[in-house]
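All remarks here apply to the structure that follows.
With one protein chain held back, the other chains of the complex are shown just where they sit.
Should a chain be cited, it is by its letter among A, B and C, assigned in written order, with residues numbered from 1 in that chain.
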């Protein structure tokens, strides 16, 4: 396989952690300009990938910035008590990135706009709107709240803008318009992501300070929900819910090559043949076929609550991990 | 009853036609500055109320401008063939107001933003979002469409912004933000309305060039979706789906007064007593109780299709009345 | 007003407690065959009406049996911690009625079928389906669960059968068919109710061992979800979400009569005049107009969680009041 296909394939994942692993797998060593930190907690493993510069980012097909991955099989289990703890882990990582000062001045504080990206009509793409559904929204109550209450809460607005096919408007246009009206101090953009590895489906949260391009992981490139475009810091929070089917084919090819000593043969398996394989197998959808778990509705429901809980804890000082279920809408 | 209560009561209807009738009923004659025109068609009766100036508007509690009411019991019947014709009637009235030139220049034409006001979670308030659900949205396809097709369609975007309680953001803020990004030539704002007369529930469409205040008919006054606020002409299209319960009480009081010769007695029925009656009967909700038909889900479903069809025909030259069902999403 | 209208009006409420009050108001004293017990708890007032026989039931327009009303303004407030306690209160009353033996034999235990009556498309009527949405359903997991777990849970199935207009099938037919297949030991039927008093809207839970007639409170009489019809004990759990608009008119008439010394005059206000008043005010819907709070979506969401929590606690020994939010789906 040529480099071009490799590059194309590495763009199939939204996870910086996977992109990094792909590069390491290919080049066999460290990547300069990328710092990786791993931490093991009781409920989850945390991987922090810090892409220091554009050059390093180019290798991974990701923008420079911090990418934090929280991984745990508990996301996919039905144990709600551990789900609360996972919300706590997510909240810790969000708090560390946004680094808000303590809320000792109730009059003069941050407004946060949480955006639920994705299509509420297509379950695997509905994570963003579902998180908004469960989120505690306070901005409209904030000014009328007694001053002593305001210390325990922050002003949170929320919007699920819908997708281009439903509105005829680019998602980023809608968000930019709203941002200019309500001037938030921070945007948190929640979206369903694409991964390369099925083990990560509905078992991983990626938090990043680089913003997000709606639908980027699945091939579309549009205006970004980024600090550059929005004029406001953007935190992207996502959970992989699909694998691009092209990746599944690629994985199979790789597996066969390794297992059956076909590595040498693969020289003959060139780009044209590769494209033919993809066309034959995926026509007429090509890259527009995604792989998703049958029980995706339950997974979206559970993980959207975990993420909404994590955001609630991170933003509102009064919400404690052990009470997080109480505040889910 | 004092004048104050009368004024309060006339504000319970969103229909200019009803506000006009209330004033005539009370004053017993013509109202200067208001021109009324009535037309009878096979499927519907059309009443056009033209409020010429602020003074006349003040009497009706409505902004100066044109208010067109299309009334027909067929809205509430299940005959889909007549529903198509009602879409045609609505389209004629919209076209007459917006007065777009023929689409002979496919390159340089209007963009229309259709807004679905109201709360998709509360059926009687869900008309706006339901109309958006059935509407043909084309803006994202427009530029890539072949030039010969563009003559038959216009560029239509659509948004259901949700309500303050869900987003923490005033509806008008969201819309204004989007308007500044996509610069439409016209806004059409669709909303569920309040009427005074149950005969008008789900049997009347009001079209107005004065814009709309989200939730105005039921007591809340917020920033408007008006040309003044948006910088773009605004057409408001609404269907009454509720009656304020205060009005129902008032109607009963009036009826008793007339029928039982209690008219003289009513002098003793003063404002304080009136307020007590409302409080006793409606506490703790007071004006926040609405009267709505049990079968409101079916009525919203049917009328939202009729309105979406009417807007589709009015905006897209290629959509004919007899094909309108074909284009409902 | 004649007795006939009184009878008609008392049938407008689904609450035995209100029907009892109406009769006492009219007759001015005790009703033989009806035992009323009242209890005040920190979070709620509980009224237990025991209708001992058919004769007493006929006076109230209710079937003989136990009707328990839990009333609290906290239902309508946003305090989730008190909502948990209300779930606990509901659970206590359910447990007292169903009186299941302790679950010391995990192999041989009860199956409960919870039915969500009502129309998911019409918010004020959607309480039943919403409760099912939040309910913990276990029947399909029960047999495969380890025996030590089974002691803490019971086998619960759930169904929202939809309404006649959507299925073309009487709700009771669907339920009866399913009951004959899965042979539950108990049916719990949840439904939105009609009340006479706005103070009770979304602030009252009625639990009764008499079963329920779908849509009975709002005029329709169909086959019942009753022990007689189903061959299995039926617990009905409901929350009033609407008032029939006829009742609102009646309340206004009564109020005027009392306040303005019109009591004597009311002799002249006969049945025919009364019917004319209703027709004039409510045409063409007549009794098919209901009064409901504007914020019904929020009230349905909150109270459906409280009821689902109450049922969860009552049925599953392992679910404690303080953890109830954790188990809401």
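Throughout what follows, a contact is a pair of C-beta atoms (placed from the backbone, for glycine too) under 8 Å apart; a residue touches a chain by one contact, two chains touch by 3 or more.
If you're wondering where the values come from, they're calculated on a predicted model, not measured in any experiment.
Undergrad: Looking at A:24, A:82 or A:277, which makes contact with the chain not pictured?
TA: The missing chain is touched by A:277.
Undergrad: Spell out, residue by residue, where the missing chain touches chain B.
TA: Given the touch definition above, chain B has residues 80-81, 84, 301, 325-329 touching the missing chain.
Undergrad: In the full complex, which bits of chain C touch the chain not displayed? Write them out.
TA: 137-141, 155-160, 162, 164-169, 173-174, 176-182
Undergrad: Please output the residues of chain A touching the missing chain, sorted low to high.
TA: Answer for chain A: residues 73, 76, 119, 121-125, 165, 198-199, 201, 218, 243, 245, 248-249, 251-253, 255-256, 259-260, 262, 265, 268-269, 273, 276-277, 280-285, 288-298, 301 touch the chain left out.
One rule holds in what follows: only the chains that are shown with their structure count from here on.
Undergrad: Centroid of chain B to centroid of chain C, CA atoms only: how many Å?
TA: Roughly 35 Å, centre to centre.
Undergrad: If you average the CA atoms of chain A and of chain C, how far apart do the two points sit, in angstrom?
TA: Taking the mean C-alpha position of each chain, the two centres sit 43 Å apart.
Undergrad: Going through chain A residue by residue, note those that touch at least 2 other chains and give them in order.
TA: Residues of chain A never touch two or more of the other chains.
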